[in-house]
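Notes to accompany the following structure.
Every protein chain except one is present and positioned as in the full complex.
What follows is subunit A.
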Amino acid sequence: MQASAVDIRKVNKYYGPFHALKDVDLAIPPGKVTCLIGPSGSGKSTLLRCINFLEEYDSGEIRIDGQLIGYEAPGRKMSGRKLREMRRSIGMVFQQFNLWPHMTALGNVAEGLVRVRGLSKAEAQARAAEALAKVGLADKMGNHPARLSGGQQQRVAIARAIAMEPRLMLFDEPTSALDPELVGEVLNVMKTLAGEGMTMVVVTHEMGFAAHVADQVAFMEKGELVGVDSPGRILHHPEDPRIQGFLRTYHERNSF
């Protein structure tokens, strides 16, 4: 069997007395799309944020291509420098886009190439322009975020991540803050990325995306990973009553 791109083992996370992640085990296969679904507050965003150590996990291991992230050894934190090095190859897209409002679309994408990868300004801008063209925003490069729609902002955020040439992309509810008519353009960009063989972990409420694009779907509830399987089995023939309940509520809410 091929080695995992991300290997999550017995991960626990506490917020004070609240047990947010409970002994979570999950293997993310390389070149595949893994969707994390579940009710809000189930810990899926927390788990995703632990993968690039924006959120610190308290015990267990998360390995990216075999390398432990966040810790040198259990209980001993990794140096900031090493952590930054690992983060360079992990792209992240946020629910609220989090573009830098004082920079143009091009500036947002080029920023990491100049400040983190050390490219010259000219080369960074050329690559940034390529990344923006890829998400269909070649004509909006000079716009500041305030002059872009939510869908366009999120596509700039995706361009900002892919310009860094990551090995792994994390998406934290990338379409949840968007007006419904803008969801499609963002999902299409993500589908293209998936088609190119990018390893992706996506926290989402878009069951359609999970059903059609994901290679595996993981269901979480109350900090526990309840089940991982193919989208067909999780979404259409779930065995666990908790998954059945979640999907029933989802279908009821989305039927009219």
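Heads up, the rule we're going with is that a residue touches a chain if its C-beta (ideal position, glycine included) is under 8 Å from a C-beta of that chain, and two chains touch if they have at least 3 such contacts; residues count from 1.
Keep in mind that, in the parts below, contacts and distances are computed from a predicted model.
*Asks:* Match the chain absent from this complex view to the correct UniProt protein name in "Peptide/nickel transport system permease protein", "Amino acid ABC transporter membrane protein 2 (PAAT family)", "Phenylacetate-CoA oxygenase subunit PaaA" or "Sarcosine oxidase subunit alpha".
*Replies:* This omitted chain is identified in its UniProt record as "Amino acid ABC transporter membrane protein 2 (PAAT family)".
*Asks:* Tell me which of A:Lys77, A:His102 or A:Lys121 is the one touching the absent chain.
*Replies:* Missing-chain contact among the listed residues: A:His102.
*Asks:* Would you mind spotting which of A:Ile37, A:Ile90 or A:Val189 touches the chain that isn't drawn?
*Replies:* Touching the chain that is not displayed is residue A:Ile90.
*Asks:* Which of A:Ile64, A:Met164 or A:Ile243 sits in contact with the chain that's absent?
*Replies:* Within the whole complex, the residue contacting the unshown chain is A:Met164.
*Asks:* With the full complex in mind, choose from A:Gly80, A:Pro180 or A:Pro241 the residue touching the hidden chain.
*Replies:* A:Gly80
*Asks:* Given the full complex, what residues of subunit A touch the hidden partner chain?
*Replies:* 52, 54, 80, 84-88, 90-92, 94, 96, 98-102, 111-112, 115-116, 144, 146-147, 149, 157, 160-161, 164
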